[in-house]
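Pasting a structure below so you can have a look.
Removed: one protein chain of the complex. Kept in place: all other protein chains.
Presenting chain A:
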Amino acid sequence: MNIRRVAVVGAGMAAARFAQQLLARTSPGAAEVTLYGAEPDAPYNRALLADVLTGRYDPDAIGLPLGEGTTLRTGTRVTAVAPATRSLTLADGTTAPYDALVLATGAAPVVPPLRGLRDGEPEPGGVHLLRTLADCRALADAARRATHAVVIGGGVLGVSAARALAALGTPTTIVHRGAWLMERHLDDRSAHLARGWLAALGITTHLAARPVTLHGTDHVQALELADGTKLETDLVLLACGVRPRTALARAAGLRVRHGVVVDDRLAASAPGVHAIGDCAEHRGAVHGLTGPAWAQADALAAHLSGTDPGARHTGARPLTRLSAGPLQLAAFGDMTAEHAPGHDVLRYSDTTRGTSTTLVLRGDRLVAGVLLGDLAATGDIALAWQRDEPLPADPSYLLNPEGARA
């Protein structure tokens, strides 16, 4: 390996995975890997935050392996990168040279336009985000005192956070703009079932609802919707999705669309610069999932370490997986294909038990699917999706949890 100093901007899941994989592939001392993390915490498993909120995990116990020898600089914001001189600048004005730069800046929560909410920092009190461990600690603390919580956003994060808040004993309402929950992943029928699961957990859902105003001066008191409905609450969680953090890359003149544009080698548009994880746009796709982020980290580590110079990331077939207490969900592909010509839909539904499986096929291949409730068949279906496996002429066995294993 002819690259010694590897600077990683970000210390999230992709960064930790990359460092650990790179060091596992190089001899001791061959690479100096430095992670620059803006957060005060060492890398941790962000996928577990909802269950940190419920208290299932100790916040100090979800730390991830970094690889022995990695230099970790937490609470250190990188303010500029200069690909031409291969150096980066930190918030305190110091600069650091690198041989290879990896942008793993992740994604930032989207803050919706609401009256009563200043741009940038959530204000007034009682308004929260759930992206970082610090967010999670603050939210857990607030939830202990809250009498009622409103979650704005009924996507995967909103649903899992709402479940966690409800599990803490806080009556919780989801306010969602879409016609059904998690509409990026679910078809309407599955979403309807999911809503039933949430209702059983004590979570009310408002669909097609547009929040417009936060009421309360020092502390939030109510959320007003466009139709005039006023939801009294002393805790609001904004779960309106995330957006890749690309400011640094943009300022450095790197090519950015939705994310930092990278090729199959995870290389950005300037020599020596790479991007992985939620901030990267690969083959037109920006994922917000660990699976693709870690696959990218692994491929880049294989490539940069020199152990597999030909390593490429050729794309991902990601699967969204949600375990929110008793509500189990797996979703993959584009469910809108269900209505497209040339596609077959297989559906199994048990409304009493609240389980359903919907699979969209084109020919003998899976195109999309949603599994809800009893997920005994998920393992095999997930693998068939990830591997793009041909299915037998009669794939109906996939609908029967036991049949899928037979």
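Definition applied: contacts are C-beta pairs under 8 Å (C-beta built on N, C-alpha and C of every residue); 3 or more make two chains touch, one makes a residue touch a chain; residues count from 1.
As a working rule, contacts and distances are computed from a predicted model.
Of "Metal ABC transporter ATP-binding protein", "Multiple sugar transport system permease protein", "Phenylacetic acid degradation protein" or "Nitrite reductase", only "Nitrite reductase" is the UniProt protein name of the chain excluded from the display. Here the missing chain is touched by one residue of A:Pro309, A:Gly363 or A:Gly379, and it is A:Gly379. Where chain A meets the chain that is not shown, the touching residues are 17, 20, 44-45, 47-48, 51, 56-57, 61-65, 290-291, 319, 321, 323, 328, 374-380, 382-383, 386-387, 389-393, 405-406.
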